[in-house]
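What you see is the complex with one protein chain gone and the rest in place.
Going by the order they are written in, the chains are A, B and C; count residues from 1 in each one.
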Amino acid sequence: MDPTAEHRYVITLSCPDTTGIVARIAGFLADAGGWIVEAGYHSDPATGWFFTRQVVRAESLPFGAEELRERFATVAADLGGDTTWTVTDTREPKRVVMLVSEEAHCMHDILGRVAAGELPVRLACVIGNHDRLGPIVRAHGVPFHHVPFPPPGGDPDARAAAKAEAFGQVRHLVEEHDPHAVVLARFMQILPPDLCRDWAGRAINIHHSFLPSFVGARPYHQAYARGVKLIGATCHYVTPDLDAGPIIEQDVIRVDHGDTAADMVRRGRDIERLVLARGLRWHLEDRVLVHGNKTVVFP
Amino acid sequence: MDPTAEHRYVITLSCPDTTGIVARIAGFLADAGGWIVEAGYHSDPATGWFFTRQVVRAESLPFGAEELRERFATVAADLGGDTTWTVTDTREPKRVVMLVSEEAHCMHDILGRVAAGELPVRLACVIGNHDRLGPIVRAHGVPFHHVPFPPPGGDPDARAAAKAEAFGQVRHLVEEHDPHAVVLARFMQILPPDLCRDWAGRAINIHHSFLPSFVGARPYHQAYARGVKLIGATCHYVTPDLDAGPIIEQDVIRVDHGDTAADMVRRGRDIERLVLARGLRWHLEDRVLVHGNKTVVFP
Amino acid sequence: MDPTAEHRYVITLSCPDTTGIVARIAGFLADAGGWIVEAGYHSDPATGWFFTRQVVRAESLPFGAEELRERFATVAADLGGDTTWTVTDTREPKRVVMLVSEEAHCMHDILGRVAAGELPVRLACVIGNHDRLGPIVRAHGVPFHHVPFPPPGGDPDARAAAKAEAFGQVRHLVEEHDPHAVVLARFMQILPPDLCRDWAGRAINIHHSFLPSFVGARPYHQAYARGVKLIGATCHYVTPDLDAGPIIEQDVIRVDHGDTAADMVRRGRDIERLVLARGLRWHLEDRVLVHGNKTVVFP
Partner (left out) sequence: MDPTAEHRYVITLSCPDTTGIVARIAGFLADAGGWIVEAGYHSDPATGWFFTRQVVRAESLPFGAEELRERFATVAADLGGDTTWTVTDTREPKRVVMLVSEEAHCMHDILGRVAAGELPVRLACVIGNHDRLGPIVRAHGVPFHHVPFPPPGGDPDARAAAKAEAFGQVRHLVEEHDPHAVVLARFMQILPPDLCRDWAGRAINIHHSFLPSFVGARPYHQAYARGVKLIGATCHYVTPDLDAGPIIEQDVIRVDHGDTAADMVRRGRDIERLVLARGLRWHLEDRVLVHGNKTVVFP
């Protein structure tokens, strides 16, 4: 958290589109003296749905976050039964839990960003299925928990049981913090459906391809085999359908015939880091509104 | 013009920032039944100025463009004496005049875009200081006027007089159409101050560098000499200060040590075309609001 | 063709990799006094194959293109039976035939580039399945042939016969020119297998997605439905497998939630134009070597 940052409230709202929504919200804020410093609107002709994100200077309002929520609930109620909305206070830092494996570049990147004061976040803990990364994480003042997962092979039933046991531990460690985001920073384990469901809209994955190309395992090797000229990464919300959740952000980097699959693995990391960091920031700043399997992102 | 495009009104407004502006505008539109399909807002903390662009479905309003202008004038008047605003009707195509020289890639690109129905524009005419391009322009159904300019060298006074004479002709040919945009599509002649002033906010230039680097002549050769790794182009409004007007759009392309200055000239054309086409489209769609020497672009 | 361009010979070669290939080729050229101005090498560890492209100043050699071909054949023969190679002369302009339909933005772009002297090519003719584009093409001094294709619907057998008949005409018109490239500039008709085979390595398509995502029809609509944050285009050699041939070039452009499928269609054109123009230039300058289903591109 940047202590010099201005104190603000962030309002998001989605509702069926109709005439007068902006007037209703803006009128409410104006009546209360609210000074809007950022405002994004989106009207989606395909679904007939309306989305907005508004940022208001806290000191321009004569009441606090709690009362803003109460009052705004009345506005939202006028806009139809399907309306969903949030009001957050930039003084309340968001809690993040990170799940990692051995490929630690995304974790290092996020630790570095938090250390540099770039991400508006409190890192509650890091959970790893190897213990090698503990010392660095702890040097950043962040708790590290080692939850071993069963290696590939062996008796399938025993492995499934061990995996379920491990995910039980992960669930426990995560939910203790009631985090705003659970970041799968190249975690390399597929979340079981119950966690996908319970963490819906909060579990964020970075997939190392430009989805929907190259779903599943070893996407860089798939990309190499196809001979593509750009490789990419995708940050998306986790859903039970593998690599098919709502996309938050994507980007690509150029490769050429001289890049082996191993080169692509290395070069792709630059895009994974960037795409995950952007997606996570937008999520934490309430810039991402999910509707069906798509996102509205107010950048 | 896309005849299937929906009929819309586009409102832009700039005024000193204060509480309640959005409520005032949105309330006005909601009262009239106006259905907003696009809305952009910008509040600039550095200048304390507010900017908005709103797009309304024409058929959602019970009156036409003329009456919308009259009524909106009342709203704008409430927002302070320095307020500037426009209301345009997407059924009234914008008129464009293009000035060209020998480097015709930007002109070919715009002609192609108009032929493909991509730019919401009526090409009023093309004015060239060489006559070679006449046949192609006319094949596109666009009038072409040849206005010769004096070549470099010779008696300076005679040359200045000939140039002033040529610019007089250009002014006459341009102003006959009262165009929404005068596009200097690599025109290679510096507009005299009186034309800069009279066409302020309408004269659009494409400069073949990433400004403010490499102002003036032969920017690719300057870029080559400095050994930069990216070259760029800048679309900006013309002002009497050479290459220093408000920037509408910029982009870059990667080069390397194997690119000679001539290669940069060739490769840079791809960026010039793209940047000019984007900047011109945004200008014609009233997406660009100028404030001081900077632009707000609602994309 | 740029008449001021230097006279050069371009050599390409692919062969099984082993020690001494570069020495063999460079030794041959050095013995003849050949001045190498560009040289690209690629050694592919996955296939054990070697690729090179060399550009030599014509006047540095004491013999012409024909004798260079004869002498180089001896060098190539030393490098194994599977070796393939070409020697071309930059003074012999390449012939291109373009196939178009109604979406003419790529065609306009290529016509503009040829008019601006940017592409090293002689446009032999344009073949369209609608006649609307004839006048503009002919204004560029390029012959235009209208070959009507049967519209969708109707009796399938009659339609198949009419289509075969139309493709027969296209084949005849194309092969008359023995072109170095047959460009499907958004032709929107799937080439029959016999043409794919006979024009292998010369038929170049632009597909309006970032392959392998969104193969087949209406890729922008597929992209819109998936909610991707970038859209792309792919220039590839045509093979009987739809949209699965060797990729020459790809690029992408950012979109957001505000872009409808129609906006993506419009915005994607900028990438289609650019990617096709780059791919075609590289093909014509002998920069693209195909191996299996992948390309080596010496840029």
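Quick notes on this one:
By our rule, a residue touches a chain if its C-beta (ideal position, glycine included) is under 8 Å from a C-beta of that chain, and two chains touch if they have at least 3 such contacts.
All figures in this text were calculated on a predicted structure; none of them were measured in a lab.
Put simply, the hidden chain is in touch with A, B, C once you look at the whole complex. Residue A:277 is the one among A:30, A:121, A:147 or A:277 that touches the chain missing from this view. From the options B:135, B:168 or B:212, the residue with contact to the unseen chain in the full assembly is B:212.
The residue touching the chain not shown here, chosen from A:32, A:65 or A:136, is A:136. If you put the hidden chain back, the residue from B:12, B:129 or B:295 that touches it is B:295. Along chain C, the points of touch with the absent chain fall at residues 19-20, 22-24, 26-27, 29-31, 33-41, 43, 45, 60. Residue-level contact of chain B with the missing chain is found at 42, 44-46, 51, 210-214, 226-230, 232, 246-252, 256-258, 260, 293-297, 299. Listed for chain A, the residues touching the missing chain in the whole complex are 38, 103-105, 108-109, 111-113, 115-116, 118, 135-136, 138-140, 258, 266, 269-270, 274, 277.
In the analysis below, only the chains that are shown with their structure count from here on.
Under the stated contact rule, the graph of chain-to-chain touches is complete, every pair of chains being in contact. Among the other chains, the CA centroid farthest from that of chain B is the one of A. Taking each chain's centre as the average of its CA atoms, chain B and chain C sit 35 Å apart. Rounded to whole angstrom units, the spacing between the C-alpha centres of chain A and chain C is 41.
Multi-chain contact residues of chain A (touching two or more other chains): 45.
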